[in-house]
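Partial view: only certain chains, each at its native spot in the assembly.
In this document, chain identifiers A and B correspond to the written order of the chains, with residue numbering beginning at 1 in each.
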Amino acid sequence: TSTKKPRTMTTVSAMKDGFANYTDYLNQFNDKRERVVKASRDITINSKKVIFQVHRISKSNREEVLEKAEKDLAAVTSQYISRLVKELQGTDFWRLRRAYSPGVQEYIEAATLYKFCKSGTLLDLAEINATLLPLSDPSLEPLQINVLDYLLGLADLTGELMRLAMGRISEGELEYAENICRFVRDIYRELTLVIPHMDENSEMKKKMDVMLQSVVKIETACFGVHPLIYKISLRRRA
Amino acid sequence: YSSSSVEKQFEGFRSTLEDSGKLRERIKAVAGEIESAARFMHSGLLLVHQSRPVPEVLERAKGQIEVLKGLYSNLAEILKECPGQYYRFHGEWRSETQTAVSLIVLLHWLETGDLLMHKETEAKLGLGSSEFGLDIEDYLTGVCFMSNELPRYVVNQVTAGDYDCPRKVLNFLTELHAAFRMLNLRNDLLRRKFDGMKYDLRKVEEVYYDVKIRGLTANGDPGVPRIV
């Protein structure tokens, strides 16, 4: 037993040392994950506020509503997205994707919705990533939102566009609604072609089902007011 | 609003995603081979339950470690093409790696009675370069899987006449369990696997109890009167 004991002792201490290292490592990493989750939540909440703001739009207040939305969106970028940028270096960018993805998706949703209302176009991923460049430490690899999160955010955008279309129809802006309808159909069609190439696309598949419902809702709404409401809206304009 | 600009943008997405899709396919293929090598190794190691001479069993299993090493080097090679994306594809080799770790750690324990540490396991798999290492949680999960084999091993060893085995395994598992308790685990797979280790411990305790109460301990523990 005298030869055995020392060996066991060192083994035990090796095990203890090893696990002490693992503990430190996991603690640090979990803390970082927590910070990223928190940042993501803040991004979500504040992006939702931007979306909410955009939905306030009506024929009369377009300019001011969009101006405020733009300001709010810029604040999300500079205050919250920047926190993400600081945390995500090296392999963490992909490792922590689940932790920040919901926030980034909501941010994409807000940014693309604002852009569509402002200029009627689809905000490109490259444009978004360009706005993020100044946030990064120039000495490090800059943070760039990945295609997957962009596409997932875009899928959610459709729901917001549906709400927007309903609002426009209520106010008689049928052409606007029809423009949204075309836009949404195009996005849906393009996504059907991209989806098989996405990593783990079950989330996206669910979103596509919801999306098709949104498209059909917009189309049905356009059908519902056509051509009767249209005349009313003309009468109103007159 | 123009359809064509949307189309162009999506064209770009598609080609980017297709590229990483192809990479994933290659990774999957290697992961499949890892799974197959690990399964082969597992099948060999199972023989320890059958009272086959341990050294012979271990020798054959060790051969598979070299195969695994080669496969992980292939994997590392592929990942060099997409720096920083280790965790993007991690899911493809995760469970295979946990199994491989569990086998290597078990083999080492059978040989030495010691726990093979993370760095040592990494080394055995030829990993440990800065870009492609062994994820610590995968290592720990592998260790939990390894612990699942021990109750069965103890039962079969006692049946084969090694009455001191329960004590040794109990000491090892108790130590291991205590070490794991230091970790601050999230509510995930590793946590669940660790929770399962408690049952391994309890089961080994019971075998030890059965052996002791029957007075079967090897060196005739004086505190327990031998009956029969």
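Note that in this section contacts are C-beta pairs under 8 Å (C-beta built on N, C-alpha and C of every residue); 3 or more make two chains touch, one makes a residue touch a chain.
Values in this document were obtained by computation on a predicted structure and should not be read as measured data.
Novice: Would you state the complete complex's composition as copy numbers of each displayed chain label?
Specialist: The complete assembly in this structure file has composition A x2, B x6.
As a convention for this text, only the chains that are shown with their structure count from here on.
Novice: Please work out the Cα centroid separation of chain A and chain B, and write it as a whole number of Å.
Specialist: 37
Novice: Hey, which residues of chain B end up touching chain A in the complex?
Specialist: Interface residues on chain B, with respect to chain A: 1-3, 5-7, 9-10, 13-14, 16-18, 20-21, 24, 84-88, 90-91, 113-115, 117-118, 136-137, 140, 175-176, 179-180, 182-186.
Novice: Which part of chain A faces chain B closely enough to touch in the complex?
Specialist: Touch list, chain A to chain B: 11-12, 14-16, 18-23, 25-27, 30, 90-95, 97, 116, 120-122, 124-125, 141, 147, 151, 179, 182-183, 186-187, 190-191, 193-194, 197-200.
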